[in-house]
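The full complex has more chains than appear here; those shown keep their coordinates.
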Amino acid sequence: MLIVMQSSATNDEIEKVTEYIKQRGFDAHISKGEDHTVIGAVGRKVIDKRDIELLNGVKEVIRITSPYKLASRVFKNEDTIIEIKDVKIGGGHIGMIAGPCSVESYDQVDATAEKLKRYGVKILRGGAFKPRTSPYAFQGLGEEGLKILREVANKYDMLVTSEVMEVSQIPMFLKYVDILQVGARNMQNFNLLKSLGEIRKPVLLKRGLSATIEELLMSAEYLLAGGNREIILCERGIRTFEHMTRNTLDISAIPVIQKLSHLPIVVDPSHATGLRDKVAPMSKAAVAAGCDGLIIEVHNSPDTALCDGAQSLYPEQFEELFIELKQLAKVIKKTF
Amino acid sequence: MLIVMQSSATNDEIEKVTEYIKQRGFDAHISKGEDHTVIGAVGRKVIDKRDIELLNGVKEVIRITSPYKLASRVFKNEDTIIEIKDVKIGGGHIGMIAGPCSVESYDQVDATAEKLKRYGVKILRGGAFKPRTSPYAFQGLGEEGLKILREVANKYDMLVTSEVMEVSQIPMFLKYVDILQVGARNMQNFNLLKSLGEIRKPVLLKRGLSATIEELLMSAEYLLAGGNREIILCERGIRTFEHMTRNTLDISAIPVIQKLSHLPIVVDPSHATGLRDKVAPMSKAAVAAGCDGLIIEVHNSPDTALCDGAQSLYPEQFEELFIELKQLAKVIKKTF
């Protein structure tokens, strides 16, 4: 931590700041510049930098160590690769996760999965518990939905992922799914994160609508600190002033995260854009930018979907897109 | 719902859209304009407007009824006034809630509350369970903290409010607090909202960092739909590109919400700005703009606070501010 003193700071003020941080367990290294004296505070304690900023004579306090450790490349330099059976995500392996927004019935999931499997998809997604902004909207089939996902996945030898919304649901999810999803609205539901840190199954953590990349990594740190090392990050669009798309997919988060962290980063173009005809271009962009996976909504009959049909691809559209994505991946030397 | 057809839409396309909405339980009223045919879809069913936007010939679909009902002025025109013992919030009565960010010890809370009571504050705030972005930061005293708050409040005949983070904590909170707070990060934790809809104690619902006013009202709708009618809304700053303050306090949300909803709206200037010297001007601004209450962090010794000391007022600062706020309230014909 660096404490930059105001150019008008007195020796007395500098001394008081020095004492203040020493009392809190830090070593102080003073360096006098032309304009400003800078005090380097060295130590491992947690301290709120704003407290120091309120001391007399202080201009600014600058944190120089990342607030996350286990999630950083400094802690672990090589890419984390999530391996479940024969599926790999990370380190050059792009994972493809696809399926309907909501589980509506066995037949719907079966019809969709049958095609996806044929196209080469190995991970099936589907919502059983749905976070809906309106209390009057369809809220999902609940445990029945998870059962359906599991049964269909077993039939086609696929993996399953679905969103968990509440601490009390975790044991139920562990029975049915291979990857537990944390939704954007729960990215900072710290009780949920702590509980998921204690399990030993992969967790896919979505970036919140207004979460910075650093906050996303801090939430991953909650999971890692609990001992769960199989974390997949997910970019799904941030909230900006632009309302032509539902959110603004932050494609640049891919290279930024890959530089800071060893964790794989996948992209959800369906929720980010909210419109079917934007899913293909944004999927291609994500792959070209080097993402480690995609989550795409596909529905055997989008026109009759109970939820988010408008952003779901028809199976045939998905097939065509997947072929193109594989070609793009080849150009940048990655594989699905 | 209004469906605006493209100027190039054919009669066949108009007919197909009409059929589509009729099959979904709506009546259709067609009106042909110079440029565009508009189809009015009348009915009470829930439908995803984006599904219609994907039909051929459709330009745009416009929702004309609010997605929230119970929270709106249309449903209830007169101001909701929250009454607990002799305290009123709403309808011309401005509530003052004050206290430390975190409960640290009995002595700390006692020392702070003793002064607040003397200044005329009737509602004591304090965090027992703390949502912290870092897993390594102080997480609060837990139930012990709630006990301290209750004991001190009883000693000084005050009310108590504290933040609940998890469904499973609700029964515990009901034993100790008078108003349950939902934090900004949990504004769309729908499981928590549903459970809080079923209790019969006031809930203070904070606006999420990137939540629109409409989404805040939708989350209130979750609480109201469960039967809990004692809801207090809270503006606490939104996330913008400007980083000189921690968040941007959206003062204009006060008159906007008061026009749309009958629920009281209070303001938290401490978390919004994150800096002590901005709390006073923003508190005054909120009162002058007509807010129904304030939540202000006050600590008997901010310099040694375990959390957010930098944004906590010294008791004497608070006293001075409160005197000025009462004078401002008088000018706009409200009372604390």
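Order as written gives the chain letters A and B; numbering starts at 1 within each chain.
Note that contacts are C-beta pairs under 8 Å (C-beta built on N, C-alpha and C of every residue); 3 or more make two chains touch, one makes a residue touch a chain.
Since the model is a prediction, treat every value here as computed from it, not as a measurement.
Student: If 2 of the identical subunits are displayed, how many subunits does the entire complex have according to this structure file?
Tutor: This structure file describes a complex of 4 copies of one sequence.
Note that only the chains that are shown with their structure count from here on.
Student: Determine the centre-to-centre distance between subunit A and subunit B, using the mean Cα coordinates as centres, and give it in whole Å.
Tutor: 26
Student: Of all residues in subunit A, which touch subunit B in the complex?
Tutor: 46, 48, 50-51, 53-54, 67-68, 131-138, 165-168, 185-186, 188-191, 194, 208-210, 215, 218-219, 221-222, 225, 239, 274-276, 302-303, 305, 307-311
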